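To start, I am sharing the structure in question, which I have written as structure tokens.
All protein chains but one are shown at their positions in the complex.
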Amino acid sequence: MSDEVIQQTPLWTGDHYNEGIGRDDIFDKLREECGVFGIFNIPDASNLSYYALHALQHRGEESTGICTVDTTDHNKFHYHRGLGLVKEVFDKEKLEVLQGDRAIGHVRYPSSGEEDAAGNAQPLIFRYRDGDLAVAANGSIINAPEIREELERSGSIFQTTSDTEVIAHLIARSTEDFETAAKQALQKLNGGFAVLLMTNDKLIAATDQHGLRPLVMGKIGDGYVLSSETCAFETIGAEYVRDIEPGELLVLEADGFREEQFAPSARRAMCAMEYIYFARPDSDISGINVHSARKRMGRELAIESFVDADIVTGVPDSSISAAIGYAEETGIPYELGLIKNKYTGRTFIQPSQSLREKGVKMKLSAVRKVVEGKRVVMIDDSIVRGTTSLRIVNLLREAGATEVHVRITSPPFKNPCFYGIDTPDRKDLIASRLSIEEIRKEINADSLEFLTHKGYIEAVGGNDGAFNRGMCMACFDNDYPTPVKDHLNKSS
Amino acid sequence: MSDEVIQQTPLWTGDHYNEGIGRDDIFDKLREECGVFGIFNIPDASNLSYYALHALQHRGEESTGICTVDTTDHNKFHYHRGLGLVKEVFDKEKLEVLQGDRAIGHVRYPSSGEEDAAGNAQPLIFRYRDGDLAVAANGSIINAPEIREELERSGSIFQTTSDTEVIAHLIARSTEDFETAAKQALQKLNGGFAVLLMTNDKLIAATDQHGLRPLVMGKIGDGYVLSSETCAFETIGAEYVRDIEPGELLVLEADGFREEQFAPSARRAMCAMEYIYFARPDSDISGINVHSARKRMGRELAIESFVDADIVTGVPDSSISAAIGYAEETGIPYELGLIKNKYTGRTFIQPSQSLREKGVKMKLSAVRKVVEGKRVVMIDDSIVRGTTSLRIVNLLREAGATEVHVRITSPPFKNPCFYGIDTPDRKDLIASRLSIEEIRKEINADSLEFLTHKGYIEAVGGNDGAFNRGMCMACFDNDYPTPVKDHLNKSS
Amino acid sequence: MSDEVIQQTPLWTGDHYNEGIGRDDIFDKLREECGVFGIFNIPDASNLSYYALHALQHRGEESTGICTVDTTDHNKFHYHRGLGLVKEVFDKEKLEVLQGDRAIGHVRYPSSGEEDAAGNAQPLIFRYRDGDLAVAANGSIINAPEIREELERSGSIFQTTSDTEVIAHLIARSTEDFETAAKQALQKLNGGFAVLLMTNDKLIAATDQHGLRPLVMGKIGDGYVLSSETCAFETIGAEYVRDIEPGELLVLEADGFREEQFAPSARRAMCAMEYIYFARPDSDISGINVHSARKRMGRELAIESFVDADIVTGVPDSSISAAIGYAEETGIPYELGLIKNKYTGRTFIQPSQSLREKGVKMKLSAVRKVVEGKRVVMIDDSIVRGTTSLRIVNLLREAGATEVHVRITSPPFKNPCFYGIDTPDRKDLIASRLSIEEIRKEINADSLEFLTHKGYIEAVGGNDGAFNRGMCMACFDNDYPTPVKDHLNKSS
Partner (left out) sequence: MSDEVIQQTPLWTGDHYNEGIGRDDIFDKLREECGVFGIFNIPDASNLSYYALHALQHRGEESTGICTVDTTDHNKFHYHRGLGLVKEVFDKEKLEVLQGDRAIGHVRYPSSGEEDAAGNAQPLIFRYRDGDLAVAANGSIINAPEIREELERSGSIFQTTSDTEVIAHLIARSTEDFETAAKQALQKLNGGFAVLLMTNDKLIAATDQHGLRPLVMGKIGDGYVLSSETCAFETIGAEYVRDIEPGELLVLEADGFREEQFAPSARRAMCAMEYIYFARPDSDISGINVHSARKRMGRELAIESFVDADIVTGVPDSSISAAIGYAEETGIPYELGLIKNKYTGRTFIQPSQSLREKGVKMKLSAVRKVVEGKRVVMIDDSIVRGTTSLRIVNLLREAGATEVHVRITSPPFKNPCFYGIDTPDRKDLIASRLSIEEIRKEINADSLEFLTHKGYIEAVGGNDGAFNRGMCMACFDNDYPTPVKDHLNKSS
């Protein structure tokens, strides 16, 4: 619609757990879209949300917000949102104003091309017929544009470009009670999402019918917490209870919670990239620890595509676990062949082209003493456009590696995602246009192998052969769990 | 509804042209509610808006915003809003992004008790059926709560607590074309307001049926500008054309402008306090220069209530002109008996109670050498609660004044305003509960006189006896131009 | 020596009481160099210093600092300095750390061409043989470069480019006790200055032998305060005691204070520009109120060079008092013909050349309604280069003035100052190269007159004919009270 010049610079911050080498590589690394957190009936809700969102920071570094309900003061809403990291947007005074024992919060990445970063910060807050309504969601709603157009035609006005706003409008337009209205609204949506809806009285948590985006429930005393990942639970001392099921609607009220379904649970299809790349390694998804899964991916990769070499190294940070697994399986020592500068962040000045040509590295360097004269196995999690891989291989070669064997802990990434991951167009996905051998040449590697579909399932599912029934691997195998049209995906 | 903890401190900034003595006196001085500026068909619209809003800064120091339309790029909207002064919210880079030769802008004070200062920053921007819509308004809409409730009942959701948002919803809900929808929306409103509506194609300017809030049109080359006050015209080199008439609707389009009425012009009722206190002294309202009017108020006051004294002094800044008028008329010399520190502002640390008791002044001091041993006439513009007047009289006495005679350039302020001025409750208006003699005692003055209703009209209208037909003096005489219920007034 | 890229932009802030029209005119207005404040034996010394320095802010807007001595904790020093206004550099937390009942503080303008603004912020703090030493000074030391060179030759190292640092080195190099060392150091200096020296035990205040820069003493209870101007006393509730005499050295110690002379008082020569332009109008210098003196300058000017006109207007802010005096004397009404925007400040974006050509004004505008069709007497305090005067005359003409008669409240400014005022080179002083009639043409005025030397003395001295013995008017009459070589002047 229009763009807002935001007050804080919405540049790619470079603090992402999974970031690429530099800012111009930003589209060579996938970006997760958002994380949500909710808390119900636990004192100091804003403070706990602060620490929980901090633990979920890797899921969204651009903006964040918390909205609380103060049950001691007429169930009044208090909220604060802003551009920046959790630690930048909130300070003690701001958290203190956010009184209440209920809250929902959000961390966010913008979708590609989005301009109104400030206005799209979540939770979105609305005033409707029955009072206040706060909405925090992640993922993507494929049919949001159509719903939006229909709503506008009958007089709705929108203030954000976010998919999430359509949920609020659908609820406001309903003549049913809030819970029914929420169910009907969610039924209308085609996509992959996890959503938290909070009114003055209730908090509702739900995921799409396929459970494409993770959402887990935990417990502190008599109260409940909801989070995109379990890592937030360890941080705030919460106990994991269970994952939210596909199509489930969890209703938290003053007198407890009810488990409902807004729609029948369809084929379960958890996003495979969560295990491979997005989730924090200490999180568990569907009861599987991510670090352990990644280590097993490395082991599977070693079994499938062993290569004789002197050292194994992983591209920090997401591929360290897999590299150690590969090393353990093969007996080739794991070494620190690549290192990332941890201080890089938003305000860091990127080197000019001329400085880069003179050898100035931005955040990733090869460790000369470690790789010089060595045959190196370099483990990475995925290849999107290929430019980053080429650069890292070259870093290793310039530091004296005699051979560089690239091993990828996922199958070739060939198809765009419509469920909340910001992917380039299909034509820019190197694996959709080149063969593995052609990619190998393009990235200047001595050899290149990808983990197979079967190997991936084995690694994630452990001994449970049935596990693959629960995964969305559309980006690898084109088997989308919902009807998709090949239009631009929208984010929330 | 709910409050947002805003990122920049929304404290009373203390930079107001007409500010009181200190922060705890904030309700002893009236606060204007907002100023608007529009520009159409003039290159560099955002830069000119910046300077114009800067000239209107005294009408609103809390937040500001500019929205432009870029006619060279599909009539796309660009906007930026923020908390703070114009010079704080905008910088060169932000203005550069705001491409276009059309714009509307806003400076804003919050209404009393408002908490969502950031979210209420204007212009408000919406996406509706026909595209983008920006709205900037000042004044107050008395029946906004009723309209809002009705809209919510049929499924509208609101994102601000501002009256202004109802205008946008009314337009979006209409099935008519934009211009007709705008007229119908404005007809529904009871209140005093000036409003600018901008779509991708048009810019509409209007004031309420009584013309309670000022709005003037000017010209630069082939383009047009609209402003709450003429002082903005001098700043940007625009030529004054005329005032917008009550109930008028001015439609600016690519091929020129049309003068329409959305409603018949009712009794004209320009806010009297604009002349007395709010407007910048270099502005002209209805063709009358404000400084000159104030000087005449001082002269009338001298004629009505002369008192023998050694010096005349004015409370800075709004009463300097009147004090000079009083001095000229009486021949008593005008002296600098009171001085204000100009550096005081948002971040200034207010002295603690104990420091104040020890004599630390905040921003207003009496000039001992000037007032010592003198009989002083102290000119001020109004008495709201009386606490400020008491303090200033005491400052003069402590500095050695032997007598302090207070002369006020307006009639006693007895009734709350419902048209955009943030006034205390009637019970807190000292003139509504005490006689003049009682007020005199309360503020510790040797004598106290107010300008009469007749004297005020004389001063403003100059020789034109007919002028009083055009003024709202409800705060003095309880004669409200529209039906008012004694509920809380809302701001925009 | 070298330049430091300072952290906060040291741009001309535009908040000066006496500022010119815009940043490129900065050298067409004189800049005062610094103000000092000291406090001894009064609780809460840092807070009182904060308010006092705030009152002295017009003497220096670039940097400020406070240093306290905590007599309850081993007479320990605490200090804080920074770039910016007093309200920007200090906050509550910083003031709280500055414990103690003794303090010295400083506000500062940089000298022309200076680059190390941050490093030169005062008070300067040193550690020397006998403990800690803090120095705050204003004015200028003509022979500082020679003293500096001599000190460097024998092994001293300097950390600032400030004259003030030489005083500290001279004291450190002495083998005498602190007080004797201070006297000997001050005797070596040729220049105009006021200086405060604070050690762990004592506070010394002194001015040069001619008393070129003002320094006054006041009292709060049993404690003492020292200030460049009396306006700070009113702000903090202090009682004026007396002015520091030329060559005097005031020693404040735990058991009281002693009045000494470091050198015989020479011809008294208070800077004439303090009355004309620099000092706050509510200050008294040598017992003469500045506003009153300015008003009398206006009256004298009216007597000396009356011209028939319709209105009198003053260039804000420094010439308002004089304009009112002129109006009172002549009976021509004083009007608001020029107005300054009070919100302008450091971060304000100056209009581009092209915008200025289109008529965008920065901070000064003429009030069309007031001056249109009128013969205007425009009162200003001085003409330095002439460019500002030309611009203001043109503003008035463009706003419709039929005649513009310029009257200046001082004699022609012909000679550079070496005692602390930042003046352009002699060749850039318009009055040193052009006759009055030539200047009149250059500034496009219908007539131009300057106050005579005699008229100025009359105005300041009031009835005391002897007063002129006490003034430095070298900038007008080339009669410098100390030997000057025509080299670049240094600032402190």
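Order of writing sets the labels: A, B and C. Residues in every chain begin at 1.
What we mean here is this: a residue touches a chain if its C-beta (ideal position, glycine included) is under 8 Å from a C-beta of that chain, and two chains touch if they have at least 3 such contacts.
This one's a predicted model, so the numbers in the text were calculated from it and none came from an experiment.
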The chain left out of view makes contact with A, C
Which of these, A:C67, A:L85, A:A279 or A:I443, touches the one chain of the complex that we don't see? A:L85
With the missing chain put back, one of A:R108, A:K202 or A:R280 would touch it. Which one? A:R280
Per the touch definition above, residue among A:V69, A:L95, A:A137 or A:V166 touching the missing chain: A:L95
I'm checking contacts with the chain that's been left out. Which of C:L133, C:A194, C:A431 or C:V460 qualifies? C:L133
Among listed residues C:F77, C:Y109, C:Y343 or C:F418, the absent chain is touched only by C:F77
Note that chain C touches the absent chain at residues 1-7, 67, 76-82, 89, 93-94, 97-98, 119, 124-129, 132-133, 152-153, 155-159, 161, 168-169, 172-174
Pick out the residues on chain A that sit against the missing chain. 15, 17, 44, 47-48, 50-51, 54-55, 57-58, 85-88, 90-92, 95, 220, 231, 234-238, 280-282, 284, 289, 291-292, 295, 317, 321, 324, 327-328, 333-336, 339, 341-345, 347-349, 351-352, 355, 358-361, 365-370, 399
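The criterion applied here is as follows: only the chains that are shown with their structure count from here on.
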Look at all chain centres (mean of CA atoms) and spot the one farthest from the centre of chain A. C
Intercentroid distance (Cα basis), chain B paired with chain A, Å: 48
List the centre-to-centre spacing of chain A and chain C in whole Å, with centres computed as mean CA coordinates. 60
Among chain C residues, those touching two or more other chains are none
